[in-house]
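Report on the following structure.
Note that one protein chain is taken out, while the other chains of the complex remain in position.
On to subunit A.
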Amino acid sequence: MRLAALVVLGVLTGLLAGLAAAETKSGTGDLGERAQPLLVQAEAIYEGLADADTTAAQAFLAGGLEPAALTDRYNEKIAKATTALTEAARLAPADSEASKAIHEIANGVARYTALVATARADNRQGLPVGSSYLSAASTLNRETLLPQAQSLFTIAQQQVQDGYRNAKSWWWVTFFALSLLALAGALLLTQRYLSRSTHRTFNVPLVAATVVTVLLALGSLGLLRSQQFHLADAEDAGSTPIAQLAEARILALQERGDEALTLALHGSSDEPEKRWVAADPQLSAALGNEFLPDGTGAAYAAYRQAHQQIRKLDAQDGNYDGAVALAVGTATTGKFEQVTDDIGTALEQRKVKFTEEIEAAGTGLTALLILGPLAALVICGLAYAGIRTRLEEYR
């Protein structure tokens, strides 16, 4: 009876050790290999589209032939967004919410680039209808594509959150811990019974089994604790700041786009400027992020000052040309780009940190996956050996 109970408990513990390790490992793997990369790609789509629109508006403002630097930047951003779309399509399960969003964006991007290409061709021939094409493209980007990209980003964020929950796999770990306790308890009770009913204080194989059980418990505890620490680090120093920085970059790009749009509309709408004013405090707060260098806030303050000067020139002084010159000038562009570059650098660092932590969280789990069931087998074997000797003595 006791032997059967011990063996069952041992097998159960081994099974649960394997399951807990497999679950946490696959959860961690899914997080690192699917959910987080999807978030990164969603961010790239979002950023690529927002930047392309901002760049197109800037190029339009400059007048004349599109400056080569802006054309290159636009092409680069569209390439970034489309590459990320392909990657994201690979990561999103078929028929999922994410994959639907990706399909819609892909269709929209094709229409968007066609409209911009027509605008460029018209512009090249000196046809004013080019600006109407550009405004149709911009409307499509802002009113359809960006909200879709944003919802994809939100879906990806949700999946990362789910990923953390799965990676922690509380149920299996709890069952595993309970079975370990039961096994240890059963071993101790058996030994107490044996030491009372026979005249030997110690049963060597059972003592060894107990030691292995304790080692397994300590080892698993250590490994799972370390996984938790790395996961917590991946979240706090990885995916959370990645989401925050990504949102900050989008806000910044939209501000710059709204600034250009206000000028391009020649005062026919104050909506873009209202959006700018609304985004300003949000962005200022977001730039206080601990992972950004100290200079970013100052660079943004300088850009804000330039923006206010642009608005003053345009709206109060009626100096439209001066406002455009300041808006597309190297000084303002430089300050603005320092902000987005700083965010970009910080984002890359956070992505590296996340990957490191997720890899570290995953490594110990492989050991547990193999050693856990193995240790359980050893415990069963030892228990069998220990009790068998006693049984034979009574035969």
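Rule of thumb we're sticking to: a residue touches a chain if its C-beta (ideal position, glycine included) is under 8 Å from a C-beta of that chain, and two chains touch if they have at least 3 such contacts; residues count from 1.
By our rule, contacts and distances are computed from a predicted model.
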Record lookup, UniProt, unshown chain, options "Hdr menaquinol oxidoreductase iron-sulfur subunit", "Glutamine-binding protein GlnH", "Heme chaperone HemW" or "Cbb3-type cytochrome c oxidase subunit I" -> protein name "Glutamine-binding protein GlnH"
Among A:130, A:364 or A:386, choose the residue that contacts the chain missing from this document, as touch is defined above. A:130
Looking at A:11, A:62 or A:279, which makes contact with the chain not pictured? A:62
Residue, one of A:116, A:260, A:310 or A:324, that touches the chain absent here: A:324
Where does subunit A touch the missing chain, residue by residue? 61-64, 118, 122-123, 125-133, 135-136, 265-268, 270, 318, 320, 324
